[in-house]
Structures are given as structure tokens and as C-alpha cells.
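The other protein chains are all here in position, but one chain of the complex has been omitted.
Here the chain labels run A, B and C in written order, and each chain numbers its own residues starting at 1.
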Amino acid sequence: MTTADKPRLSRQTMCDRLAMEFQDGWIVNLGVGMPTLCSNYLESEPDKEIIFHSENGVIGFGPLAPAGEEDRHLVNAGGQNVVALPGMAIVHHADSFGIIRKGMVDVTVMGAYEVSENGDFANWRIPVRKGGGIGGAMDLAACAKRVFIAMEHNQRNGAPRVLKQCTLPITAPGVVKLLATDLGLFEITEDGFVLREHAPGWSPEDIQEQTEAKLIIADDLREMRVRPA
Amino acid sequence: MTTADKPRLSRQTMCDRLAMEFQDGWIVNLGVGMPTLCSNYLESEPDKEIIFHSENGVIGFGPLAPAGEEDRHLVNAGGQNVVALPGMAIVHHADSFGIIRKGMVDVTVMGAYEVSENGDFANWRIPVRKGGGIGGAMDLAACAKRVFIAMEHNQRNGAPRVLKQCTLPITAPGVVKLLATDLGLFEITEDGFVLREHAPGWSPEDIQEQTEAKLIIADDLREMRVRPA
Amino acid sequence: MKNKVFPDFDSAVADMKDGMTFMSPGFGNVGLARNLLAAVHRLGVKDLTGISNNAGSLDDRVDVGTLIEARQVKKMICAFTAPTHPSQITPFVQMYNDDELDAELVPQGTLAERMRAAAAGIGAFYTPASVGTELAEGKEHREINGRTYVLEYPLPADFALIRAYRADTFGNLQFRLTQRNFNPVMAMAADITVVEVEDSIVEPGEIDPDCVHVPGIYVDRLVKIPEDGIWD
Partner (left out) sequence: MKNKVFPDFDSAVADMKDGMTFMSPGFGNVGLARNLLAAVHRLGVKDLTGISNNAGSLDDRVDVGTLIEARQVKKMICAFTAPTHPSQITPFVQMYNDDELDAELVPQGTLAERMRAAAAGIGAFYTPASVGTELAEGKEHREINGRTYVLEYPLPADFALIRAYRADTFGNLQFRLTQRNFNPVMAMAADITVVEVEDSIVEPGEIDPDCVHVPGIYVDRLVKIPEDGIWD
């Protein structure tokens, strides 16, 4: 069986793995799209209290509102109706980004088009298209305590997204700490780009084959965890 | 009778005259001390609605609280207990100075040690003393739409306070629009320092004698008004 | 004192002129002044510059995109100048790609802070957002305490078109939950602030002074949304 045929991790597994890193009491900002799946994982660790922050100025909101129970004035960063939790607070947009710029967000999880081995990432602009959609990504990327990325390891045509250097305009330089792809978990350290966990059935060599960045194989390399150690 | 013996205007008259200039709907900030007397005049023009702003973030407060009816959480810039009016709003200190710096205060009335003919004034520091008490005066002086000053015309030893140039460190350059002293009303115009109204019994020459600044005598010079035209 | 309560949306924006700059709040379809945008659409003023988080959505509802599609807008200053999904070719995206409209892309936090600077009389400020990216190119950089920042300037506007939940006749405003978003900074940054009110316009004194989100001194005009107005 060629590597191209081997089964890859699901998006939920990728996000579960990142969410596993969240610590009790952390302030977490989840980007629109795939990263919102991180909140599903947290149901499996009910003792871990996470405070969700969204750019539009809501701190401490809950899960998606059940159909029929939406409050039309309460949405998350993706515009989805969420539930109010006790202790929730609202601030305006300028104050919300004050929270971000002060570095109070413990982790932001975002999607990306590309990540490079030095921690750059790109998620706002494709050069063939005019303009871009930056939203709050640059503020979050520059200022959150940690930037985690959840991203498919390859483009649809198979080309690698994990590069020596980003080809697309970057969102912030050198900020990515942790990357989950459908092939594994990667940590960006001072020594370089470290493969920490791999998808079942994928060898380090298989993964390097799909990766332009030079992988350092962790001494304690293991299969991608789906539950905390 | 020498000019030194002639009767001078009271502090209340000086402040009445300045308050007469306030227009309906103006946002007014009154400095601690003499300027607070301006609010007494407004009782005589009940149709004129003035919105009082104070540095500590209160907008639209009323007169001093009657004894026994003080709310210990509600004070003006002088720390005096005032009455809440309907429509009052509270903001924090940084937002309160945002109001000031945006230029929303239509007039600030302050006391001063010295005013010069070009509109400089000094009210925060005496050189023989270390340090100064600047409070919110520099922000207000630099940013209010109009700066009015209420000040005794002479020092206790008779030396003039209305000068060609301030001798004390200034609070802001060239901002004074209107000055009321116990000798008259003075307007600072592009042409110079204009005597508009004089205390009863005081001739322009009498007043010039007490003034280092070069007075321009208004064509329509008149006695200090105590009621609107 | 000046009456701030207007009978309808059209009279509340009637003095908007060609070439003016307007601010339109809203995030995730919440907190937009759709009735006021519809009135600006009916007014037909042209060559507007719009300041908004995005430049309209694909649905049929009135938003900034309505003015763009009617060719009333010459420039947008916003945080999204390309669709978040390639399929979302809004009128704005089409016209921007065809060079029929200008746009300035601003990171969302910088967008909000530039409005706040205009609201607070700040001449300019340094932010760490966008440093090291294409959006910081040509901007002044400065290292402060070992960190690099870019210099950003205030973003004022002639009009802010605001949606509030509740107001008093003096203009004190309250918002509900994430309806607040850009509304307060826009209301405070603009020269003329016009507000459409969802719940009620009450007498002064009925809103707790400790729970005012925007003091009435920033607010010029209020219109209660009628039952047959645009609500969502």
C-alpha cells in the first residue's frame, strides 16, 4: 500500500488532540471552521474549565444553542448562536481586542493554508485572488500566548502544506507552537520542527515524504493520542 | 479716589458673566474652586439646558446634594457630593478623557495664576514650590472647544496677573478665549487682547494700569453685564 | 433641548451627502442597522466610503452589500476583502476584482482600535498586529521594550449607523449581548451618530446610569424600529 492510500486522521481527531493541551482555566479563542470542533472534545473532560473568548466581545460562552433555543443577540466568532453560561461577560469590539493584545488569550486555534518549519503560517490570502479575509487572525496570531493550527497535511493535489518557507503571504511570523494535521502532531521548538505523534500506520518516513519541512523525530514519538496520558 | 480703592467685581459676578455665554445643550466642565460658581447662575436661566461633565466620568449631573441627601458614590471634580439628574451616565476615567480629547467639551472654565495676551495661561505650578498639581487641566486646556478663565485681576501684592507673557510654566499655549476678572471681561482675538466689558467705575485707562498686557478697547465697550442682552 | 427622536429612518439620514464616510457595525449578522442602511439605499447618495467588519453577505437581507450593489460605495475599509469561502462571490468581491471599487484591508483589532482612537482623540498608536506581514509594508515600525509595533492612525467618519437595544430620549444607549460588537466604538467615533432602536426609547432616568453603554452626548438621532421594520 502506498502512503497516498493510507487512512488519515479525521478533523475531529485533529482538534481533539489540540484541545487535549488546553489547561484548566485557560482563555481559548477558536477560529471559524475546523477549530470549533475543539469544543466537542471538552465534553469528555468536564472538570477542565475553559473560558471561551470570541472576537465580538463575548467571554465565557457555552456550546452551540439547541435548535429553537437560540438567542438572536448571542453569536460566536462564526456567527453561530451559542448558549450563555453563568459568569459570561460582554465587552465592545475595541475592548475585546484589548484582551487579545494584552496577551490574555492562552491559546488561539486557527486553520491555515500553509505552515512553515520556523512557525510562520498563512491563512488569509491566496495570491491569485485579489484581497483577503484577515478578520481578527493577525491580532490573535501576534498576541495570543500560544498559536495552535489545525490543517490538512496536503493540498487536494497532494502538494505539501507544511513547508520550509510559506509561499503565501503570512499571518504572523514564527508564532505557531503546535500543529495538528491528518498525519500527526508537530511541535515547533527552538531546535526545529518536531514530529511528536503520528497517524496510525504512518511511519516518520511516510510523513516526511508528504512534508517539505525537515522533520525532527521526537525521541518519544508515539501514535496520535486520542485521550490524555 | 485711586484705582486701587475702587470696588471690584465679586467672584460670583465674574462667574455669572462667563456662564452667560454658555449655550443650550453645551457640555460644560467646571474646574475646582471659583469656576463651580458658574452653576449658580444657570438657575436664573432654567430653559438653558447645560450638560455638566466631570473628569471622573460623570456626564449630566446636577447641583450640590442637600445635606443629608448625599449619595456617597457620586461626586464632582471637586469631590463634592452632587445630585443625579435623569439621563446621567457614568464612564470610567480613560473613557472620560476620551470625551475631553475628542473635543466634545464645549467649554471648560478654570482658575489661573496668570493669563497672557496671546491666550497662554498658567494654573498648575509655582516655581518656588517643587512639583505641581496638574489634574485634568492640561487635557482639558488642550482639547476643550473653548477655554474660559475666571481669575482675580491682580496678585495680593498688586502685581498684574494679565501679562504680555506668562512667567509661570503654562498649562496650554494660546487656548484662552474669554477671561473674566474682578475688573472686567476680556476676549482673546486674532487682533489681540480685547477689553469688552469693565467693572462699574473703572475706565479703560484704570484697567490698563492694572494690566501688563496691551489692551485693545472694544468699540462697543460697556459695563460688565449681569444679565443676558 | 434638541429633540433627538426622529419619526422615520429616511428623515434621520436625509442630510447624508455624496462622498461621505459612514460606519456600519455588525458581526455575524447581529447588530447591524439594516433599517438605516435601507434608508441610505433609498436616499441614493453616492461615492460613499464604508467602514465595516465585512462588506456584505450573500443573503437577500439589507446590509453594506446592498449599497455596494447599488454602486453607492466607492471604497470599503474592512477586515474581509475576499470571501472566506471561494464560493461566496458577493457584489463587493465581484466589483473589487473588477476594479470598480477600492478597498483597504485592516486587521479587525486594528480596525476597532483605529475607531477607538478617533473616539478618544488619540493622534496615532502602535500595535503589534500585522508586524512581519504584507499588511505592515510601508508602515512606520518601532521597537518598544524589545517588541516591534506598527503605527496606525485614527479612523473617523461622518456618520455612524447604529443598532441599539434600548435608548432614552437623550441618547443613552444599551445593547444586548453580542449585538454590542462595533456599535459603541462607531457611535463614539463618528461626527453624526444615528441609532435604530429595537426595544424602546424611554424617558431620561429610566436607564441606570451605571448600565449605559454609550453616553447620550455621542448620539444625535434615534428612530424606534416599527413593527413592520427590518428586525433580523
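Keep this in mind: contacts are C-beta pairs under 8 Å (C-beta built on N, C-alpha and C of every residue); 3 or more make two chains touch, one makes a residue touch a chain.
Quantities reported herein were computed from a predicted structural model and do not represent experimental measurements.
> Out of all the chains shown, which come into contact with the hidden one?
Hidden chain contacts in the full assembly come out as A, B, C.
> Of the listed residues A:5, A:24 or A:190, which contacts the missing chain in the full complex?
If we include the chain that is not displayed, A:24 is the one touching it.
> Taking the full complex into account, find the residue in B:135, B:160 or B:204 that is in contact with the omitted chain.
B:135
> So one chain is hidden, and I want to know which residue out of C:113, C:168, C:196 or C:220 touches that hidden chain in the complete assembly.
Looking across C:113, C:168, C:196 or C:220, the contact with the absent chain belongs to C:113.
> Counting contacts across the full complex, list the positions on subunit B that touch the omitted chain.
Counting over the whole complex, subunit B touches the hidden chain at residues 32, 54-58, 71-80, 84, 90-94, 96-97, 100-101, 125-126, 129-139, 142-143, 169-174.
> If the missing chain were put back, which residues of subunit A would it touch?
Per the touch rule, subunit A residues meeting the hidden chain are 24-25, 27, 49, 51, 53, 59-60, 84-91, 94-95, 97-104, 143.
> In the complete complex, the non-displayed chain touches which residues of subunit C?
113, 117, 120-128, 142, 144-145, 147, 149, 153, 174-177, 180, 208-211, 213
To be clear about the criterion, only the chains that are shown with their structure count from here on.
> Going only through chains that touch each other, what is the minimum step count from subunit A to subunit B?
Contact-graph shortest path, subunit A to subunit B, evaluates to 2.
> Most central chain by CA mean?
Ranked by how close its C-alpha centre lies to the overall one, first comes C.
> Per the definition at the top, count C-beta pairs in contact and tell me whether B-C or A-C has more.
Between the two chain pairs, A-C has more contacting C-beta pairs.
> Could you please state the distance in Å, as a whole number, between where the Cα atoms of subunit A are centred and where those of subunit B are centred?
Each chain reduced to its C-alpha mean, subunit A and subunit B end up 58 Å apart.
> Between subunit B and subunit C, what is the gap in Å from one C-alpha centre to the other?
Whole-Å distance between the two chain centres: 37.
> Nearest whole angstrom, what separates the Cα centre of subunit A from the Cα centre of subunit C?
Once rounded, the distance between the two centres reads 30 Å.
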